[in-house]
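For this view, one protein chain was removed and the others were kept in their places.
Residue numbering begins at 1 within each chain, and the chains themselves are lettered A, B and C in the order written.
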Amino acid sequence: MSTTLFYLAIGIGLWLMGLHGLLATRQSIILVLAINIMSSGTFMVMVALATHSDPVDPVLQALVVTGLVVAVSATALALRLAASRRRRTEDDAT
Amino acid sequence: MPDAEWLFDGTLGILLLVLAGAALHARSLYAAVVMFIALGLMLALTWARLGAPDLALAEAAIGAGVTGALLFSTLYKAGMDRHKRATPNRIALLLPGLAFLLLLTAAWPLPEMHSPLPDQVMAHLKDSGVSHPVTAVLLNFRAWDTLLEVSVVLIALLGVRQLYPSHGEVPTPWPLMLAWGRLLAPLTVIVGGYLLWRGTDAPGGAFQAGTVLAAGGVALRLIGVLPPLGWHQWPVRLLVLAGVLVFVAVAALTAWLGQGWLHYPTGSSKVLILLIELMATASIATTLTLLVVGEKRELRP
Amino acid sequence: MNPALLSLLTPLATAILMLLCRSRAAVWTIAASLLSLVAAIAALYQVTTDGSQLIHLGGWESPLAIRFRVTALSALLLAFTALIHLLVGLYAARSRHSQTRNTDYWPLSCFLHASLASLWLSTDLFNWYVILELLGLTAVALVSLAGTKAHRAAFNYLLLSLAASLCYLLGVALLYGRYGVLDSLLLADMLEADHTTRTALLVITLGLMLKAALWPLHLWLPPAHAGAPTAVSALLSALVVKGPLFVLWMLWSQVAPVELGRQAGPAMAAAGVAALVSAGWSACRTPHIKTLVAYSTVAQLGYALLALGMLLRWGVRELHVALWLFVFAHGLAKASMFLAAGEMQSTLGSKKVSALRGATQTVPVAMFAFAVAGGSLIGLPPSGGFLAKWVLLQPLLLEPSHWPWALGVLLGTLASAAYVFRVIALSFDRAPPPRPDYNPDPVAQWLTLLPALLVWGMALGGETLILWMSGVAY
Partner (left out) sequence: MTDWLALLSWVPLLAGAFFFLAGTVGLLRFPDIYSRLHAITKADTLGLGLVTLGLIMRAENWQAVAVMVLIWLLMMGSGATTCQLLARYQQDLEAPDADKEPVHARR
C-alpha cells in the first residue's frame, strides 16, 4: 500500500463522488461544486501518478496546472450562467 | 508506507473525502460553499505533500481563492436561497462502489510503471531557456497546450460577456475593509511579481502570479480604489488579449521566419519565454478580475 | 509555413484582432474562412503530391513534443470546416433573422473554427483534452447568444461537456500512467489489451460519447441546438459534434488493440442502430421545428457510430470511407436544414411544425432547401448521403451473416424518411392568410439552399470521390 496507491484511491473516490453529486442533485451551485470535486479527483490521480519518478514528473505537473486554469475559467462561466439563469426576469430586451 | 507518514496521509485522505461529501450534501448552500473552500485548501496541502509545489501554489490561489470568491459572488448576486430544501435523491450506492473497484484495480499496477518523459525533460532542460522543469514543459516543450489554455480563459470571459450578468452594484465598503485592502494590494503585487520572476528557476510562473494579482485586483475593485474596468476601454482589452496575442504572434513568426511552429530560435528562448510569461500574467490577472467582479455595464460592448 | 498551419492560424489571428479593435463586421470572418479554405485546399494538394507530414511543435523529438499530423483526411476536414464556416457566415451576415448581427458571434465563430482546425491536426491525447474543452466553452458562449431563454440549455450543455472532458482526462491519465507516452501515434504500437487499458478506453469512450451526444448520452443536445441562434445551431450540428467523433474514431481505429476493437465493435453498432431508431422516433413526435432537426442530428450520428462499430468488428477499409462520407454529407445537409428551419421559423414567426402549413407558398426556397437536405439525410440518390449509404451497405450485403445490420440501416432510413416527409407533406397544404408582419428575405433563403446544392454536388463527383478516398491511407 504505497503512498501513490493511497492517493490514487482517494483521487478515484473524489472523482466518483463528483460524478455521483452531478447525477444526484438539482441545485445549480451544487452541480458546479460537483464538477470541481470531480476535476480535483482527476488531478489527484494525475499527481499521484507523477510521484513514480524521483523528481516528481514535471510533465504531469504542467498538465495539472493547465487543467486547473481550464477548470477555474469553466467554473466562472458556469457560475455566471447559473446566476443569470436563475434571474429569468433579467431585462434582456437588448 | 514509511512509519510516521501513514498517520498524516490517512487523516488528510479522510479529511478530503469528508469535506467533499459535506460540500455535496450540506444542508445549506452557504455551508456547501464554505466546505468547498476548505476542501480547496486541503487539496493545496495534498499537492505540497505529494511534492508538487507549483500545484500547491496554483491550487491555493486558483482553487480556494478565485473559485471561492466566484461562488460567494454568485450566492450574493443571484440572491439564491441559502437554505437548500431538496435533499439529493439517493441513487443506489452500488454503481459507484462497482465503478470504484473497477477503477482501483485498473490503477493498481500503475505506481510501478515508469515513463521516459521526465528523463527526457531533464536532458533537454539546459537548452529550453529556463531551469525549472515545470516552466520548461509549460512554456517550451508543450507551449501549444499553454497557448490553447490561455485562449480558454479568454473564451470564458467572452462567454460571460454574453450573459449580461445581474447588475448587483458593488456595496459601499467599510473603513476597516478600505484600510485592509490598501495594505493587501501592494503586498499582492510584490508577491505576484516575485512568483512571476522566480518561475524560471523555482516553483511559480505565469498562472500562479496572474491569480495572485487578480486577487489583489478584486480586493481593490471591491473597496472602490480601482475604477470599474470596462471592456470599451482599449487598455483593458489590450491587457485581456495580451497573452494570446503575443503567443500567437510568436507562433506565427517562428513558423514563418524561424524553423517551425513555436520553435524558439536557439539563443533567445529565455527572453521569449519571459515575454510570454509577462503577457500571460497580465492577461490572466485582468481576465480573472473581470470574471469575478466584471459588472453589467463594464462587460457590455 | 505549412499551408495547414496557415489554415489554422488565419481564424485564430482574425478573432484576436477583431476583439482588439472591437469590430463586429461580418466581412472579417468571411474573409478569414475563405483564406482558410484556400490554405486547406493547398494543404490537401501538398499532401496528395508528397504524402502526409508530421510536424513536431517546438522542434523537440517525438515523445516530448506535441505533434501535428497533416494527412489527406485532416486536410479534407480542414477544408470542410472552412467551407461550412464560410456558408454559415454568409447566411449570418445576410439574414435579418439570425439574431447574430450585432453580437460577438463573429470572433467566437473564428475561435470555433481555429479550435476545430487544431483538433483535426493534433495527435496528442492531452492536447485533445484542452481543445475539446475550448470547443465546449466556445459552443456554450455561442449558444448563450440567444438570450436568457437559452441559458438553461447552455448551462446543462456546459456541465455535461465538463463532466465528459473529465471522464476523458481520467482515461488519458490512466493511459499515461500505464505507458508513459501522451502521443497517440506512439501509443498505437504500445497498447496491450490488459485491464488498465480496457478501463481507460472505456472511460475515454464514455466521455467522448457524452461530448458527441451519441446515443444514449444525447439528452443535452436537442435543447441546446434548438435554443441557439440559427447560424449557431447550424455550426454546432454540422461541426462541433464531429470533433469528439474524430477523436473516438482515431483512438479506436488507429490506437486501440485489434481484439479490444473487435469486442467493442458490436456494442457501438448496436448503439448506432438504437440512435437511429429512438432519435428518429423522437424527431417524429416533437412539435417544434428546430428540435426536430436537432433530434435528426442525434439520429444521423447513429450512422457514423454504426460504420465505426462495423469497421472495428470486421476491419473492412471501405467503412472508413463510409464514415467520413457520412460526416461530410451530414455536415452540409444539416447546415442547410438548420438554416432553412431557422429562416422559416423566424419568417413565419412560430416555433411549431404546424406553422409550416403551406410553407411551399409562403417560404418556397427555404422549404426547397429543407427538402433537398432532408433527401440527403434519408439517402435519396442524387446526394452525398446516398453515396455514404451506398459505401456502407456494400460490405453489409456481402456476407449473409451481416444482413441483420442492413436491417438496422433500413429501420434508420425509414425513421429519417418519416420525420422529413412529416414536414414536407405539411408544407404542401393550403397556406393560412399571411401574418401582418410577414416579409420574407429571399436572398437569405437562397443562401440556406447553397449547402444543400453542394450536397447534391457531392453526388456528381461520386465515383471519383469514393475511389480517391478509398486510396487514401487512414
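In this text, a contact is a pair of C-beta atoms (placed from the backbone, for glycine too) under 8 Å apart; a residue touches a chain by one contact, two chains touch by 3 or more.
Small disclaimer: the values here were computed from a predicted structure and weren't measured.
Shown chains touched by the hidden one, complex as a whole: B. Only one of the listed residues, B:8, B:174 or B:234, touches the absent chain: B:174.
Only one of B:98, B:183, B:225 or B:253 touches the absent chain when the whole complex is considered: B:183. Where chain B meets the omitted chain, the residues involved are 76, 79, 171-172, 174, 176-177, 180, 183, 187.
The rule is simple: only the chains that are shown with their structure count from here on.
More C-beta pairs in contact connect the chains of B-C than those of the other pair, out of A-C and B-C. Computed centre separation for the pair chain A/chain B is 12 angstrom, with centres defined by C-alpha atoms. Mean C-alpha position of chain A lies 27 Å from that of chain C.
Put simply, the C-alpha centre of chain B and that of chain C have 32 angstrom between them. Under the contact definition stated at the top, the residues of chain B that touch 2 or more other chains are 103, 107, 110, 113-115, 117, 121, 141-142, 145, 149, 152, 155-156, 159, 163. The residues of chain A that reach two or more other chains are 15, 18-19, 32, 45, 49, 52, 59, 63, 66, 70, 73-74, 77, 81-82, 84, 90, 92, listed in rising order. For chain A in complex with chain B, the touching residues are 1-10, 12-21, 23-27, 29-30, 32-34, 36-37, 40, 43-45, 47-53, 55-59, 61-66, 68-77, 79-84, 86-87, 90, 92, 94. Across the complex, chain C is touched by residues 15, 18-19, 22, 28, 31-32, 35, 38-39, 41-42, 45-46, 49, 52, 59-60, 63, 66-67, 70, 73-74, 77-78, 81-82, 84-85, 88, 90, 92 of chain A.
The touching residues of chain B, counted against chain C in their complex, run 102-103, 105-107, 109-110, 113-117, 120-121, 124, 140-145, 148-149, 151-152, 154-156, 158-159, 161-163, 231-232, 234, 237-238, 241, 244-245, 248, 251-252, 255-256, 259-264, 301.
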